[in-house]
Structure formats: structure tokens, C-alpha cells
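One protein chain omitted, others in place.
Order of writing sets the labels: A and B. Residues in every chain begin at 1.
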Amino acid sequence: MGMEGIGAPVKRKEDRRFITGRGRYTDDIALKDMTYAWFVRSPHAHARIRSIDTSAARAAPGVVGVLTGADLAGDKIGGLICGWMIHSKDGSPMKAGAHPAIAAEVVKHVGDQVAVVIAETRNQARDAAELVVVDYEPLPAIVDPAKSRAAAAPQVHPEAPGNLIYNWGLGDEAATDAALAGAARIVTLDMRNNRLVPNAIEPRAAIGAYDPAEEHYTLYNTSQNPHVARLVLSAFVGVAPEHKLRVVAPDVGGGFGSKIFIYPEETVCLWASRRIGGRPVKWTADRSESFLVDAHGRDHVTHAEMAFDADNRILGLKVHTIANIGAYMSTFSSSVPTYLYATLLSGQYDIPAIYAEVDAVYTHTAPVDAYRGAGRPEATYVVERLMETAARELGVDPAELRRRNFVRSFPHQTPVIMAYDAGDYEAHLDAALKIADYAGFAARKAEAKARGKLRGIGFSCYIEACGIAPSQAVGSLGAGVGLWESAEVRVNPVGTVEVLTGCHSHGQGHETTYAQLVNERLGIPIDQISIVHGDTDKVQFGMGTYGSRSGAVGMSAVLKAIEKVEAKAKKIAAHLMEASEADIVIEGGELKVAGTDKSLPFFQVALAAYTAHNLPAGMEPGLKEGAFYDPTNFTFPAGTYICEVEIDPDTGKTEICSFVAVDDFGKIINPMIVEGQVHGGVTQGLGQALLENCVYDEESGQLITGSMMDYAMPRASDVPSYNVTTTETVCPGNPLGMKGCGEAGAIGSPPALINAITDAIGNNDLSMPATPEKVWRAIRAVA
Amino acid sequence: MTKVTMTVNGRSVAGDVEDRTLLVDFLRSNLGLTGTHVGCDTSQCGACVVHVDGRAVKSCTMLAVQASGADVTTIEGIGTPEALHPVQEAFRENHALQCGFCTPGMIMATVDLIKRKGTDLDEATVRHELDGNICRCTGYHNIVKAVLSAAEKMAGAKAAAE
Partner (left out) sequence: MYETTYHRPGSIAEAAAMLSKAADGKLLAGGQTLIPTMKQRLASPSDLVDIGGLAELQGITVGGGTVTIGAGTKHGEVAGSADVAAAIPALGALAEGIGDPHVRQMGTLGGSIANNDPAADYPAAVVGLGATVTTSKRTIAGDDFFTGMFETALDEGEIVTKVAFPVPAKAGYAKFPNPASRYAMVGVMVSKGTDGAVRVAVTGAGPCVFRVPAMEAALAANWSPAALDGIAVSAADLNADIHGSAEYRANLVTVMAKRAVAAAG
């Protein structure tokens, strides 16, 4: 490992602009003659629009235009799409209702757009928006997914009778039933995976700019995947032709999934810019709007049964989940409670039979889609709460019950599609037990008791699937896109390098880690390497960043391109040094003839490629290569998390005393950045388990947790410092041996915390978030 | 429209604003100082923290006219890429930022915290003092480390100077 190569904790290149206030986020961009959009949003969860009167708003000071759903339909702008087709058990395709960018006839959740006002200033747009008169006929609403299928429940879309989008199954139901029938013991749990609001600290924003002379559109957008946005906006929504649409996602202030999706607002900004004659239209969400209309996460209601034999080996697992999709199917919403969820229900365990059934339902709530972990936290929560519950019911140590059931040989084919390629689950369990001083827990519990506190310990041995995945495989499962990644490595004549990637960095540190990879291979200092991303005019195509894919998939593409550069550079060097190409090695920024003292610095080879004065016969000038990398399998990060808590029995308040995370991410490029990803993920997971809860009023469908005044975001004083380390089994599925680290913390931590709290209070009947009152009541229920 | 004048990062500035204009909007839109961010609308996230007459305040919860006549320092004014403030340096050294959006507010809050509470800080104090700044990326672990490290370095620099 060099000072700047793979494995080095290199300080981030991108930090300098962020710590000095010189980042460039979408809302920082001011274009000439820019106007500002404010959306008129539905105050009702469900209502028919009888009429919209925009006349007073049009006459208001500074107003440039007021547009409605009728205008949108008149211009033949299509609805937003869900890009993953799921088929029900009976073979029928999922039943998706229409998703207009501006509602014209019926509003389906509080915050649904009904009109947009464009004005000279944001205040003027907002002032005028209040003058848009919408005559609504309020209709009854349904917000609880568990009740949405009742015969009397209000219907969200006529296309989906009974609010059922699909009834999907995975696994062998008969084999699983047989396993349950033959079990010595069945452990049963009903669980709610609470609904979350992503709350990246940068609110979403978009600037649409239409150039009438060129008939060209530019969209600046807070996006995790600008190319997918361009594809969907052009090919499906039809707002602009693909070759006439540039999408730029500049610095983006966190995404966590919520900025993957193609939303109504950016669609409208692009279209509106054309409608008002080409002046740019900027929209920046207020946080209150983010709460109403950003895609939310989770919201599962699950019943699960796990069967054990007399030796405490798992025989089978049967799961039924109702997944709330919200009022519209967001871009990848259908995949989250299906192929990103049920495929992980085997956990780290050798389970002979698994069957999962998922009912995806519409409700009159904001759309629900991928949020950090996306399906895998829900699966981990089911499996790891069951394991802890089983250990208690079977009277065995929770660590040992897990150990007994671990998968030990690889590759391992689970009953739910996944073929685990590599892992050593005992290695991280043992490491975590040691770091957490599990042996000393009883003494700590006794000491806490003497202080009047209830101390508990909880485990979570999670597995996840990242780096998805072979395009052919995901295509066969219903994905509308391939999930490969592209890269281009451009060596400049002076030997500096630009790497263009279709991934997008919004906190992950790609400008550093991608440069580390180049440094590792070419020996060029990282300050002579630039990483270019987030602009469809610069990068030809790419799938963006989500699902912990930018290392395993994105960097594999970069590596493939580097290998092509290396091959050409070696040919040139061999020619220049009159050596055999097979003898050329690249080391420390030089191309050397092995076994001799002959060498050429990399920049001289680069220069030779561009002067082209003396190249091998027939060789094209230049030193620039591109590559597309399609993964061969999912990757399978896994780890053990141990959480220790103390509960104040008088108030029910939980203090997280320690949190140990031992993860196997395969090969690691930058341990500093990897640890940072775990810290952040763990905090989001602990936030879900302890604090965060998105609540709609059952009767009115109003969002009760509409701001950070009611939605409890984790703060520094809510969490401790963490003890984070890694073990390593190399991923055989990609050339760098990487598995991915972006989501693990959020996936593994919620059950660890809930298992710790339920251990402390001696009552397993507890749901997330474990608010002080819930814990207080749970203590009293068993007192 | 009301004319406001103030000193921002040592420079006298003026502008005509509606009385309802927030200080943060004046800084971002009128002065182009976009390092100060807006992350919420309920005065909680702290992405907008600047110093007004030496005190850290939320510039989304103050009118520009209220700050007329004041001395304002923003993230752009405490250090430059070439000459970083010790707190900026500590954030970079300790990987205390990821997406960077909350970072200006975190840094401005930290400078103020060290000024008020001194350099002899413990973790519990730092965590309590960061209650007005929300970060969604880092889980706070490295921010706390950076604050403690900056305080230690600033104490060392002060001792060396004395």
C-alpha cells in the first residue's frame, strides 16, 4: 500500500471546498433572468378537484406564470413511472395507477401538487400561490397499510382494486409449511418497520433552463443519478428529447436514497421554463415540503414465524409483509419490499426453507421508496429480532444460537435467490464479542442495577446484498434498467488524469477514493487526478450512486478502463524503449523494463501518445479509454453489531452506552471513509430504532410529523461514539474484492438496539421507535 | 425596501431588501455568500449558523434588517483554502464531513463553542453544545473528534504564544 493508494486513510480531496463554504450545491446556482417556482399543494389527503381559479395569482406582483395539471396534460407531458415490474403470484403484472407531475382531477396525499406559480422572487411566488383558489371535494382517506385492504377502505387508484398493487411471493411455501409443521419450536413475532423521512440536510432543489434558440434543456438537480433522470424525463415523461437535455447534479448534500427518484418538481421546472419562454425556473424545497413530498422509507407491517428443531437449528422461516407504497409508485418503489427485501431473509444462516409473501398497498400518503438500506434493513430487522427472541424462548445464549446456525461453506445458495459468495461470520461475531467485552456484561448489568438502571445487550448479525447486480439477472426480475456502470479514464498529455464516472458522489468521497485507485495502478499523485461526475454532458452514461454500488461496480468500471490505459501505455513504452511489451511493468509512476534500469516516467509516455511522433505502427494517437462493467453477482457485506443500553425505569429513557460494529466489507480503499460510512449508517439506524417516526393522522390523513419539531432527528447528544472495526473476506465477484459499505450501519443497527432494550426491560413486546413512553409502558407491563 | 448596511467578513456591504428578508437570504442572494446554507425552516438544523457581533446565531431566524449595523462573519470569512482556521483544519483531518452541507454551520458553531466554553472540553459537553446542529451523514462521531482535536490544538497554540 502506498501513501495514497488502496488501503490508505487519505484525507479527502473534496473537503477543502466544503470547509471553506465554497461547495456548489443546486440552490447556490443563480442563472441570468432566473425565476422562482412555488407549488400549490393539497391540504387534503384525498379530494376531487372541482375547479382551480388562477386569475388572482396571475395578477399578483411579480408573477410570470401559473400552470396547472390541465396545462401539463395539454402539452402531453406524461406521468412519472416506476421502473421495476413486479408480477403477483398469480402472474399478473403490478397494478400501477397514474402519477401525474401535477394532479388535475384528484389529489391523493397531503402535499400533492395542484399548481405551480412562477414569479420574479421566491416570496412573490409563495405570496401568489396563496391566491390560487382550488375548490376541493374532500374524500375519505386511508393511511394505515394494515387497514388499506379492508373492503370499506377508501380506494387510492381505480387501477388497483382493494388498494393492492401486487401480492408477490418468493420461496417454496409447501416446503416451508412442512418445516413449520415438523418443528420442535416455532417463534412468532409481529413487527412494524416504522416509516421514516430521509431528511438529507440539503433539501431537494431543481433549476430548469430552456434555450429556445437551440431547443435545448438544462436541468440542475439534487440527484444521485443524473443520467437516469435524463433517461426517464426524456424517454418516459417526454419533457425533453434525450439529446437535447443536459442534467447536472453538482454538489449534492446527502441523498440516502431520497435523491435517486425522478420527482414531479424537476419535471415541472424543465417544462415551465419552456412555457414561460426560456427563463430559468428554480425550485428549492422548504424542509416542510421535504417532509410532505420526498419519498419516505420503510413502513412495513410483518408477521413472521421461525421454526427450530430440537437442536436449535433453524428449519424454516415464513414471513408475510404488508408494504406501504404510498399514494404513487415512486421510481424504484416496487423493488424495495420484494427483491431487495425477501431475498435477504436467510440472514447469515443456513435455513433450508423460506417463504415470503408481500402485499404492496396504496395509501393516501407520500410515496415510499428506497431509503438507506432499502429492503435490507427491513429483512434484517425481521431475522435478527426473531433470532434474539428465539434465544430467549429457547433459553440459549443469543450469540451461540447464531453461531450454531451460521452459513459456513461458500458459495452458499439460499432458498431466496441469493448465492452468498464469501464470508466468515464467526470471525466478526468473535471479534465483536471480544470488543464488547461480552464476558463482562453480567457485572456491568449488576453495577447498573445498583444505580437503579436497567442494562441490556443486543445483537445483530446482518447480511446485505450490494453492488447490484448482473444486468441480465435484474432484468429477469423486472428491472427496467441495467445495473452496470461506466467509466472513462483520460490521461492528459502532461500525464495528469481525469476519471469520468457514471456514479455520483454526495458525501461518499469518490473524488478521493477513485483517485486512490488510479494512484494505486498508475502511481500518479492524487492531486494530479480529477474525478468528474454528475454531468450528462461530460459523462456519457451511468447509473448513479445508491445501493452501496459505487465501489464494487463503479470502481470496477474505472479499473477496467485503467487496465486498457495501462495496456496501451505499455505498448507505447515498449516501442519507445525498444523492449518487449511483456517486459513492461508500471511502478511508482514509471513504466519500466523489468530486470533492467530502463524506465520512462508516465507523463513522457502520455506525451508520446499525444504528440504521436513515434508510436507503434498502426496505433491511434491519444491515451483515453472507456469501459462498462457489469457485475457478475451481488456482493454480500456482513457483520456483527452489539449494542449495550441503560434504561431509566422511571422515565423509560434509553441511553446507548456502547455500540460495537464489526463489518466485513471485503477489500477497503480508504478505511477512514469506510468508518465514516459506518458511523453515519449506524446513527440513521439508531435514529430509526429510538427516535424517528413518520406519523399520519388516521382520520384526516394529515402529516403529524411535518417538521423537525415533531420528527425527532438524531442529534449529537442522542448517540455515543462508536467502536468500529472490520474483518475481511475478499469478494470474489469483482476485481477489487470489494463488497460495499454505505448502507451496512443503517441495516444492522436497529435490531441490535431493540434487542438490547428488550433485554434490559425483560419485555419483548416493543416496537420502533422505542420512545421513552413505550419503554416505560413495557416495563410496567411486566412489573 | 429598506437599505441595510453591515460589515460582512470585514467588508462593508449594503443592500436594499424587503423587511421580511432573512439574514441568510441576504448573505446568499444579495452577497453571493452561498457557503451559509438552509437545511430546515423551523430553526433547528443549524446549517445557517453565522456569527453576528461575535455570537453564533441562526441566520435563518434573524432578519437582515435586524443585522443592519452589525459585524457578521460567515464560513467564507474565518479561513481560506490557503489559510484554514484550526477548526476547518480539524474537520478535514478527522473526516468530520461527508456531503458538506451541514459543515459550514458546524464549523461556525464549533468556533463559537470553543470561544465560549474554552479549550478544555469533554465529549459530553461537546455533544450537548452541538444540539443546534444536525448532521445526517457522519453520525457525529468524527465531528465530536474534530471539535475536541481543534480545541486541543488551539489550546496548544495559545500556550505556545504565551
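FYI, contacts are C-beta pairs under 8 Å (C-beta built on N, C-alpha and C of every residue); 3 or more make two chains touch, one makes a residue touch a chain.
As the structure is a prediction and not an experimental result, all values here were calculated from the model.
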{"item": "Chains in view touching the one left out", "value": "A, B"}
{"item": "Residue of B:Leu113, B:Cys137 or B:Ala151 touching the missing chain in the full complex", "value": "B:Leu113"}
{"item": "Among B:Val8, B:Leu33 or B:Met62, the residue in touch with the chain that has been omitted", "value": "B:Met62"}
{"item": "Hidden partner chain, residues of chain B it touches", "value": "2, 18-20, 22, 41-44, 46, 49, 55-58, 60-63, 65-66, 109, 112-113, 116, 129, 131-133"}
{"item": "Touch list for chain A against the chain that is not drawn", "value": "123, 127, 288, 650-651, 653, 691, 693, 695, 704-705, 708-713, 718, 771-773, 776-777"}
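The definition used in the following text is that only the chains that are shown with their structure count from here on.
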{"item": "Separation of chain A from chain B, taking each centre as the mean of its C-alpha atoms, in whole Å", "value": "29"}
{"item": "Residues on chain A engaged by chain B in the complex (per definition of touch)", "value": "11-12, 14-25, 27-28, 30, 123, 199-203, 251-254, 256, 286-288, 506-509, 672-673, 675-676, 679-684, 707-709, 713-717, 719, 721-722, 745"}
{"item": "Chain B to chain A touching residues, read off their complex", "value": "18, 20, 28-29, 32-42, 44-45, 47, 74-76, 79-81, 84, 88, 91-93, 95, 97-104, 107, 123, 126-128, 130-131, 133-145"}
